[in-house]
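Note that this complex is displayed minus one protein chain, with the remaining chains in position.
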Amino acid sequence: MGNQEQLFRDIGIVDFVLTDLTLYLDTHPMDRNAMEYFNHYNRIKHQMEKEFSMKYFPLNTSLAESSKEWRWGMAPLPWEGECG
Amino acid sequence: MWSYEKRLEFPVNIKEPNAKLAQVIISQYGGPDGEMGASMRYLSQRYSMPYREVAGLLTDIGTEELAHLEMVAAIVHQLTRNLSMEEIEKSGFAPYYVDHTVGVWPQSAGGFPFSAAQFQVTGDPITDLTEDLAAEQKARTTYDNILRLIKEPDVCEPIKFLRMREVVHFQRFGEALRITQDRLDAKNFYAFNPAFDRCESCD
Partner (left out) sequence: MQDHSHENNIDKFPVAMAYVPWQRFDNMYDDLEKAYCTGTIFPELNKPFTGRRCV
């Protein structure tokens, strides 16, 4: 796996951890242990997304600031897959 | 309000097209227990949910179902990409192909179009959450049935992921029902609808 694929995969993993923790915290809003996990992985996710967007392509429009060409429009679409 | 991330919740990278599988898996796009119905059910039920944390959970699970809808569409798209005319005729894909070519359209495996009649919004918290528990089980069963039909690991992995999410959502809706019960009188949970009936003294 290349650097781009690895970082993309890691973002998927960390964001999935946040998705699962979010639903847990929705029904367990006083669980401080889960909140600490959430805060930790949320910081990591933001760092990784920023790094990925600078090096490769923006994953969302808040990371899509562009000068020469509209980077958001050039980004690959998720349903294309690697085998496209 | 939503924002979009240009990536799937779980990767879908399918090597070989397979129109037979696509015809089965499309049920989880627009079928009776599919992701479109799941998403619309939870996102519509939340407005009449009187408990903020439960309405928030409906929003978050309804949002995750949109990500699942996109994963199922990606699976169908990649299973029908680069199909030859011969494969289309041989696999029984011709009736779908004649209306949609290889576009992704919400229908069940049996060809019925997506319909809002496949889910309910009763406006009663206990009733809606009980439907949601059943909906997660029905979707889980559908994924079980799909898993018996597939051997290809590149199709299996995302389907297994989606199936496990149904189990997790079932647990969360169960907890949401417990939250709802705690706000009601355990002597008679059904005395009134907390989303509709008002207290006499408050009028």
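The first chain written gets the first letter, and so on, giving A and B; residue counts start at 1 in each chain.
Assume a residue touches a chain if its C-beta (ideal position, glycine included) is under 8 Å from a C-beta of that chain, and two chains touch if they have at least 3 such contacts.
Computed from a predicted structure; not experimentally measured.
Asker: Going by the contact rule already stated, which one of B:20, B:81 or B:160 would touch the omitted chain in the full complex?
Answerer: Hidden-chain contact among the options goes to B:160.
Asker: Would you write out the residues of subunit A that touch the absent chain, in ascending order?
Answerer: Against the left-out chain, subunit A lists 12-14, 16-17, 20-21, 24, 28, 31, 33-34, 37.
Asker: Which residues does subunit B use to touch the chain missing from this display?
Answerer: Touching the missing chain: residues 10, 130, 133, 143-144, 147-148, 157, 160-165, 167-168, 170-171, 173-175, 177-178, 181, 186-187, 189-190.
The criterion applied here is as follows: only the chains that are shown with their structure count from here on.
Asker: At what distance in angstrom does the C-alpha mean of subunit B lie from that of subunit A?
Answerer: 23
Asker: In the complex formed with subunit A, which residues of subunit B make contact?
Answerer: On the subunit B side, the touching residues are 3-15, 53, 56-57, 60-61, 64, 70, 73-74, 77-78, 81, 168-169, 172, 175-176, 179.
Asker: Contact residues on subunit A for subunit B in the complex?
Answerer: 8-9, 11-12, 15-16, 19-20, 22-24, 26-29, 57-62, 75-79, 81-84
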